[in-house]
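Have a look at this one.
As you look at this complex, bear in mind that one protein chain is not there, while each of the others sits in place.
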Amino acid sequence: MLEKLKKEVYEANMLLPDYKLITFTWGNVSGIDREKNLVVIKPSGIEYHNLKPEDMVVLDLEGNHVEGEYNPSSDTATHLELYRRSPQINGIVHTHSPWATSWAQAGREIPCYGTTHADYIYGSIPCVRNLTQEEVDEGYEKNTGKLIVDSFDRQELDYEAVPAVLCKNHGVFTWGKSSHEAVHNAVVVEEVAKMAARSEMINQRIQPAPQYLLDKHYYRKHGANAYYGQGGK
Amino acid sequence: MLEKLKKEVYEANMLLPDYKLITFTWGNVSGIDREKNLVVIKPSGIEYHNLKPEDMVVLDLEGNHVEGEYNPSSDTATHLELYRRSPQINGIVHTHSPWATSWAQAGREIPCYGTTHADYIYGSIPCVRNLTQEEVDEGYEKNTGKLIVDSFDRQELDYEAVPAVLCKNHGVFTWGKSSHEAVHNAVVVEEVAKMAARSEMINQRIQPAPQYLLDKHYYRKHGANAYYGQGGK
Amino acid sequence: MLEKLKKEVYEANMLLPDYKLITFTWGNVSGIDREKNLVVIKPSGIEYHNLKPEDMVVLDLEGNHVEGEYNPSSDTATHLELYRRSPQINGIVHTHSPWATSWAQAGREIPCYGTTHADYIYGSIPCVRNLTQEEVDEGYEKNTGKLIVDSFDRQELDYEAVPAVLCKNHGVFTWGKSSHEAVHNAVVVEEVAKMAARSEMINQRIQPAPQYLLDKHYYRKHGANAYYGQGGK
Partner (left out) sequence: MLEKLKKEVYEANMLLPDYKLITFTWGNVSGIDREKNLVVIKPSGIEYHNLKPEDMVVLDLEGNHVEGEYNPSSDTATHLELYRRSPQINGIVHTHSPWATSWAQAGREIPCYGTTHADYIYGSIPCVRNLTQEEVDEGYEKNTGKLIVDSFDRQELDYEAVPAVLCKNHGVFTWGKSSHEAVHNAVVVEEVAKMAARSEMINQRIQPAPQYLLDKHYYRKHGANAYYGQGGK
């Protein structure tokens, strides 16, 4: 079942080592079939060079195991929480990619210092707080997902305009219209995180880029008036 | 038409990922035929592994589409402005290469700290200011080009002696006598940007190299008395 | 003799350049056969591309040469000290991997800033002091081992929970249930060391992650209640 989605999610997972976003098994990618309400996700702790499309695990949105011989990724409950909250999200990536994770460990959102960032992400990349001990005890992975969605709700962030979040002392989640777009955004966040840290090193009094420049770049690539790429053809 | 130039510009574009100057499609290279006054440039948003020489777009210096099935790079108007102003420029590269872009995001010109820099670039690598909102609204890419040429005019910079510019909060443009020389200069700028940032980290009271040393290195490789390489043979 | 262990230790040594943990011959891996009380270790100063499984040196726990045509690694006495003290250690790696060694040269333990660290190592990665001149003169490598084990004793550290130590002004040792697990831990420490340094650069008032979060991640992967991976199957 879901052979096409399994292959897609498998391939998206295999891109993580190719893009140097992960060490060992420190990442996972999922995708969703919105008609059947079924999620396909990487199994937990299997080495990438041994993965096969048929190893992907199929779950429903409540986390019930539907198909697959392995346990799903230990971060599955976080993925499910995001899928349940936003119909805009059809693919999710979690990694400990080194620059993004360095910001997460520093507990700081990534300010928008330039157009590389603005081309993909509208505004800062948020960093959610640590869970409390109670939240960890009650359900670590599920409550990580709840914290993200509550935080996006409170800040009225749009999941398409802000396709990434840092989790303090942990790592990064990105998403998109497909598992491949989510991987693409994970690469963007890592590159943006690297350049933001270096820009602060080069100029300690750095300011975020002006809003109208960010608007220009974001809307050059997104929305009705976009003119980047071959979309107008 | 322009098959030779298209091939040259195509190959120059393909060097950007080889030299790790770009992620995804974040860069573009163009070249000009000065006899026919026609510019050849990469199409917008096409992935590098799918590019072919015949995909290159041909435009006249006013930006009219002359040949090619794709939309040209979204930064085309900036390239054209540079070609119109300086007959010394026959190839142009734009990238978001990470170290150069980190300086651009920091809003700082790159001081000349050593002979690696002086071998290729005479003096600091300038960083032009942000466009104003009015300039962005009126024509972002064209006004980026105008800002660069106005800034070079005002500082009386020579396009051959200073073959690079940073655009604040954005990225870097380099140029040369051909598209390949422009790529060569893009590699130099990235390497120089990296070493300048690290040198400042190692010595926070660093000073630029003495002018006579920079003159020595620049003129060892450029002008009538150059003796680097096999030119005298 | 010990052909299987020799092959395993050989392969673990060959992983060091693959994971970019070493330059030239700056590292060594050993393994132990606990039934025979024999240690297998890389020969000293042999280039990696010339190594063969049969070049591995066999020693007893007192350092007596049992088999092999080469001198053992110059760090052998440190390895032996660790094997003698802890039956939990069945494989040891020593490298000068660049980020871990930068912390060692800085003379600082690596604080636990996030879950990447907590997934593998419980608490800070300790950094032992320099040997005194007397200790160096009396037996540099043996006393390095003694200093590590004395330091672990004094701090009541468990060798399984803390599978790594920095030696001030020198480099890093890691260990595990096998030589391969020791290499795995060496990769983790290098990645964690890199991210910790960058996190401090990004936020100079950074604090270690909360203990309950570290507990959660450590025990998600270790001990009776672990649920990461396929162990429950």
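Labels A, B and C are assigned to the chains in the order they are written; within every chain, residues are numbered from 1.
Here, a residue touches a chain if its C-beta (ideal position, glycine included) is under 8 Å from a C-beta of that chain, and two chains touch if they have at least 3 such contacts.
Note that the coordinates shown come from a computational prediction; the quantities given were computed from them, not determined experimentally.
Touch, as defined at the top, links the missing chain to these shown chains in the whole complex: B, C. When the omitted chain is restored, the residue from B:Ser86, B:Thr115, B:Ser151 or B:Ser178 that touches it is B:Thr115. Screening C:Gln105, C:Ser151 or C:Asn203 against the full complex identifies C:Gln105 as the residue touching the chain left out.
Among C:Gln88, C:Ser151 or C:Asn169, only C:Asn169 touches the chain left out of the display. Summarising the interface, chain C meets the missing chain with residues 23-24, 26, 43-46, 70-71, 74, 96, 98-99, 101-108, 130-131, 133, 136-137, 140, 169-171, 197, 200-201. Residues of chain B that touch the chain left out of view are 113-116, 184, 187-188, 191, 194-196, 198-203, 206, 209-210, 212-213, 216, 220, 227-230, 232-233.
By our rule, only the chains that are shown with their structure count from here on.
Both chain A and chain C are touched by no common chain.
On superposing C-alpha atoms, the copy chain A sits rotated by 90° relative to chain B, to the nearest 5. For the pair chain B and chain C, the distance between C-alpha centroids works out to 47 Å.
Residues of chain A in contact with two or more other chains: 200-201.
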